[in-house]
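Read the structure below first, then the notes.
The block that comes next holds subunit A.
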Amino acid sequence: MDVVQIVFWCFAGWAILSALLCVTRANPISSALWLVSTMFSLAGIFILLHAEFIAAIQVLVYAGAVMVLFLFVIMLLNLEETPRDWNRWMFWLAGAGLSILLAAQLVALRGYSPQRLANEFSSMPSPDPGLVFPEGAVARQAVEARGVVGALAEPLFQGYLIPFEITSILLLAAVIGAVVLSKKRL
Partner candidate 1 sequence: MTIDPGTPLGAVLALLPEVILTGWALVVLLLVAWRHKSAGDSRLVGNISLIGFALALAATGWMASQGVAAEGLPQMIALDGFRFASDALLLTIAAGVTILSLRWLERQGILAPEYYVLIMLATVGMMLLAGAVDLITLFLGLEVMSISVYVLAGYDRTRRASAEAALKYFLIGAFASGFLLYGIALIYGATGQFNMTLIGAQLAATEPTLMARAGVALMLIGFAFKVAAVPFHAWAPDVYEGAPTPVTAFMASGVKAAAFLALARLLAEAFPGYVELWRPVLFGLAVATMLIGNLVALAQQSMKRMLAYSAIGHAGYLFLALWAHSDAGTAAVLVYLLAYSVTTVAAFGILASIERAGARTVLISDLEGLYAVRPFAALGMTICMLSLLGFPGTFGFISKWYLLSAPLGVGEVWLPIIAMVASGISIGYYLPVILAMTLKPTRTRQAHQTIRFPRPAKFAVALCVIAILVLGIWPRPVLDFASHEAVRLRQVATPILTR
Partner candidate 2 sequence: MQAFLASIGYEHWILHVLLALPMAALPLVLLLPVRFARWIALTVALTEMILGLGLWWAFDASNPALQFVTDVPWLEQFGIGYRVGVDGLSVMMVLLSVVMMPLVVWGSWKGIDTKQRGFYALLLALKTGMLGVFLALDMFLFYMFWELLLIPMYFTIGIWGSSNRLYAATKFVIYTFVGSLLMLVAILWMVKIVGDATGTYSFAYTHLLANSQALAPYGSWLFVAFALAFAVKVPIFPFHTWLPDAHTEAPTAGSVDLAVILLKMGTYGFLRFAIPFFPAFALSDAVGLTMATLAVVGIIYAALVAMVQPDLKRLVAYSSVSHLGFVILGIWGSTVESVQGAIMVMISHGISTGALFFIIGMLYERRHTRKIADYGGLARVAPLMATAFVITAFSSIGLPGLNGFVGEFLVLIGSFGRYPILVVCATTAVVFSAAYLLWATQRVFFNRFTNPKNEGIGDLSGREIAVLAPLIAAMIWIGLYPGPILRRTEASARQYVEMVESYLPPAEPIIANRTGGQP
(Lines give C-alpha, C1' and ligand atoms only; values in the text may rest on other atoms or scores of the structure.)
Protein backbone atom coordinates (compact mmCIF):
# COMPACT_ATOMS: atom_id res chain seq x y z
CA MET A 1 0.00 0.00 0.00
CA ASP A 2 1.61 3.18 -1.04
CA VAL A 3 1.29 6.62 0.41
CA VAL A 4 -1.38 7.71 -1.96
CA GLN A 5 -3.58 4.90 -0.86
CA ILE A 6 -2.97 5.60 2.79
CA VAL A 7 -3.87 9.22 2.28
CA PHE A 8 -6.87 8.17 0.24
CA TRP A 9 -8.16 5.97 3.01
CA CYS A 10 -7.62 8.72 5.54
CA PHE A 11 -9.75 11.07 3.45
CA ALA A 12 -12.24 8.32 2.81
CA GLY A 13 -12.57 7.48 6.47
CA TRP A 14 -12.94 11.12 7.29
CA ALA A 15 -15.57 11.53 4.60
CA ILE A 16 -17.60 8.56 5.74
CA LEU A 17 -17.40 9.54 9.37
CA SER A 18 -18.45 13.11 8.61
CA ALA A 19 -21.27 11.86 6.43
CA LEU A 20 -22.50 9.60 9.20
CA LEU A 21 -22.37 12.42 11.67
CA CYS A 22 -24.09 14.72 9.19
CA VAL A 23 -26.91 12.26 8.91
CA THR A 24 -27.22 11.54 12.60
CA ARG A 25 -26.67 14.86 14.30
CA ALA A 26 -29.87 16.22 15.72
CA ASN A 27 -28.93 19.83 15.27
CA PRO A 28 -29.26 20.93 11.67
CA ILE A 29 -26.31 23.28 12.00
CA SER A 30 -24.10 20.44 13.11
CA SER A 31 -25.38 18.40 10.23
CA ALA A 32 -24.56 21.18 7.81
CA LEU A 33 -21.09 21.59 9.21
CA TRP A 34 -20.40 17.89 9.05
CA LEU A 35 -21.53 17.97 5.47
CA VAL A 36 -19.03 20.73 4.80
CA SER A 37 -16.48 18.51 6.42
CA THR A 38 -17.41 15.66 4.09
CA MET A 39 -17.04 17.95 1.13
CA PHE A 40 -13.60 18.99 2.22
CA SER A 41 -12.50 15.42 2.56
CA LEU A 42 -13.94 14.68 -0.86
CA ALA A 43 -11.97 17.60 -2.25
CA GLY A 44 -8.92 15.88 -0.87
CA ILE A 45 -9.79 12.68 -2.64
CA PHE A 46 -10.39 14.64 -5.86
CA ILE A 47 -6.86 15.91 -5.67
CA LEU A 48 -5.61 12.39 -5.24
CA LEU A 49 -7.59 11.53 -8.36
CA HIS A 50 -5.91 14.28 -10.34
CA ALA A 51 -8.96 16.50 -10.47
CA GLU A 52 -7.49 19.55 -8.93
CA PHE A 53 -9.81 22.03 -10.57
CA ILE A 54 -12.86 20.12 -9.43
CA ALA A 55 -11.42 19.91 -5.96
CA ALA A 56 -11.03 23.66 -5.98
CA ILE A 57 -14.53 24.43 -7.00
CA GLN A 58 -15.75 21.74 -4.65
CA VAL A 59 -14.36 23.80 -1.86
CA LEU A 60 -15.23 27.17 -3.33
CA VAL A 61 -18.64 26.61 -4.74
CA TYR A 62 -19.96 23.67 -2.87
CA ALA A 63 -18.56 23.90 0.56
CA GLY A 64 -18.26 27.58 0.32
CA ALA A 65 -21.25 28.97 -1.44
CA VAL A 66 -23.92 26.33 -1.42
CA MET A 67 -23.42 25.21 2.13
CA VAL A 68 -23.31 28.75 3.34
CA LEU A 69 -26.67 29.20 1.75
CA PHE A 70 -27.92 26.24 3.72
CA LEU A 71 -26.53 27.56 6.95
CA PHE A 72 -27.97 30.92 6.15
CA VAL A 73 -31.43 29.52 5.72
CA ILE A 74 -31.17 27.36 8.82
CA MET A 75 -30.26 30.36 10.83
CA LEU A 76 -32.79 32.54 9.14
CA LEU A 77 -35.49 30.12 10.12
CA ASN A 78 -33.94 29.87 13.55
CA LEU A 79 -34.25 26.14 13.55
CA GLU A 80 -33.66 24.65 16.94
CA GLU A 81 -32.46 21.21 17.67
CA THR A 82 -35.42 18.94 17.22
CA PRO A 83 -35.81 16.46 20.04
CA ARG A 84 -35.34 12.89 18.98
CA ASP A 85 -38.63 11.29 18.30
CA TRP A 86 -38.11 7.73 19.39
CA ASN A 87 -41.48 6.77 18.02
CA ARG A 88 -39.84 6.90 14.68
CA TRP A 89 -37.47 4.08 15.48
CA MET A 90 -39.18 2.06 12.81
CA PHE A 91 -38.15 4.59 10.22
CA TRP A 92 -34.66 4.58 11.58
CA LEU A 93 -34.49 0.88 11.45
CA ALA A 94 -36.02 0.67 8.02
CA GLY A 95 -33.92 3.50 6.70
CA ALA A 96 -30.74 2.03 8.05
CA GLY A 97 -31.62 -1.40 6.79
CA LEU A 98 -32.52 -0.22 3.34
CA SER A 99 -29.39 1.88 3.06
CA ILE A 100 -27.26 -1.03 4.12
CA LEU A 101 -28.90 -3.17 1.48
CA LEU A 102 -28.34 -0.46 -1.09
CA ALA A 103 -24.76 0.00 -0.02
CA ALA A 104 -24.17 -3.72 -0.16
CA GLN A 105 -25.40 -3.76 -3.71
CA LEU A 106 -23.39 -0.80 -4.85
CA VAL A 107 -20.22 -1.55 -2.93
CA ALA A 108 -19.88 -4.51 -5.22
CA LEU A 109 -18.35 -1.94 -7.57
CA ARG A 110 -15.25 -1.86 -5.36
CA GLY A 111 -13.72 -4.63 -7.42
CA TYR A 112 -13.28 -2.36 -10.39
CA SER A 113 -9.90 -1.36 -11.63
CA PRO A 114 -8.97 0.20 -14.93
CA GLN A 115 -7.80 -3.20 -16.02
CA ARG A 116 -11.15 -4.78 -15.27
CA LEU A 117 -12.92 -1.98 -17.06
CA ALA A 118 -10.72 -2.55 -20.05
CA ASN A 119 -11.35 -6.28 -19.90
CA GLU A 120 -15.02 -5.78 -19.86
CA PHE A 121 -14.87 -3.11 -22.50
CA SER A 122 -12.90 -4.99 -25.05
CA SER A 123 -13.21 -8.35 -26.54
CA MET A 124 -9.48 -8.86 -26.49
CA PRO A 125 -7.90 -10.83 -23.64
CA SER A 126 -6.45 -8.55 -20.94
CA PRO A 127 -5.93 -5.44 -23.05
CA ASP A 128 -3.97 -2.42 -21.99
CA PRO A 129 -6.34 0.11 -20.42
CA GLY A 130 -4.37 2.91 -21.94
CA LEU A 131 -5.05 1.61 -25.39
CA VAL A 132 -8.63 0.72 -24.78
CA PHE A 133 -9.42 4.11 -23.28
CA PRO A 134 -7.43 6.55 -25.34
CA GLU A 135 -9.40 9.49 -23.98
CA GLY A 136 -7.81 9.01 -20.59
CA ALA A 137 -4.36 9.25 -22.06
CA VAL A 138 -5.39 12.20 -24.22
CA ALA A 139 -6.67 13.96 -21.14
CA ARG A 140 -3.49 13.37 -19.23
CA GLN A 141 -1.51 14.76 -22.12
CA ALA A 142 -3.79 17.75 -22.25
CA VAL A 143 -3.26 18.39 -18.56
CA GLU A 144 0.45 18.26 -19.10
CA ALA A 145 0.21 20.55 -22.10
CA ARG A 146 -2.28 23.16 -20.96
CA GLY A 147 -2.73 22.63 -17.27
CA VAL A 148 -5.79 21.41 -15.46
CA VAL A 149 -8.00 24.34 -16.23
CA GLY A 150 -7.12 24.43 -19.85
CA ALA A 151 -7.65 20.71 -20.25
CA LEU A 152 -11.07 21.04 -18.76
CA ALA A 153 -12.04 24.24 -20.50
CA GLU A 154 -11.36 23.10 -24.00
CA PRO A 155 -13.88 20.29 -24.19
CA LEU A 156 -16.28 22.23 -21.99
CA PHE A 157 -16.53 25.05 -24.45
CA GLN A 158 -16.30 22.92 -27.54
CA GLY A 159 -17.79 19.48 -27.31
CA TYR A 160 -19.94 20.30 -24.30
CA LEU A 161 -20.98 23.75 -25.41
CA ILE A 162 -24.60 22.86 -25.67
CA PRO A 163 -24.85 21.45 -22.14
CA PHE A 164 -22.97 24.46 -20.94
CA GLU A 165 -25.54 26.71 -22.51
CA ILE A 166 -28.27 24.62 -21.03
CA THR A 167 -26.93 25.26 -17.59
CA SER A 168 -27.57 28.90 -18.25
CA ILE A 169 -31.19 28.14 -18.85
CA LEU A 170 -31.15 26.06 -15.71
CA LEU A 171 -29.77 28.87 -13.66
CA LEU A 172 -32.24 31.29 -15.20
CA ALA A 173 -35.08 29.05 -14.23
CA ALA A 174 -33.67 28.64 -10.76
CA VAL A 175 -33.31 32.37 -10.34
CA ILE A 176 -36.80 33.09 -11.49
CA GLY A 177 -38.10 30.32 -9.31
CA ALA A 178 -36.29 31.41 -6.24
CA VAL A 179 -37.39 34.97 -6.73
CA VAL A 180 -40.98 34.11 -7.36
CA LEU A 181 -41.17 31.83 -4.40
CA SER A 182 -39.50 34.15 -1.97
CA LYS A 183 -41.16 37.38 -3.01
CA LYS A 184 -43.29 38.81 -0.25
CA ARG A 185 -46.09 39.73 -2.58
CA LEU A 186 -47.05 38.10 -5.76
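With respect to how the candidates were assembled, all candidates are chains of the complex that A comes from, given by their letters.
Things worth noting here:
Heads up, the rule we're going with is that a contact is a pair of C-beta atoms (placed from the backbone, for glycine too) under 8 Å apart; a residue touches a chain by one contact, two chains touch by 3 or more; residues count from 1.
This one's a predicted model, so the numbers in the text were calculated from it and none came from an experiment.
One candidate from 1 or 2 touches subunit A in this complex, that being 1. Within the complex formed with candidate 1, the residues of subunit A that make contact are 105-106, 108-109, 111-112, 117, 120-123, 133, 135, 159-163, 166-167, 169-170, 172-174, 176-177, 179-181, 183, 186.
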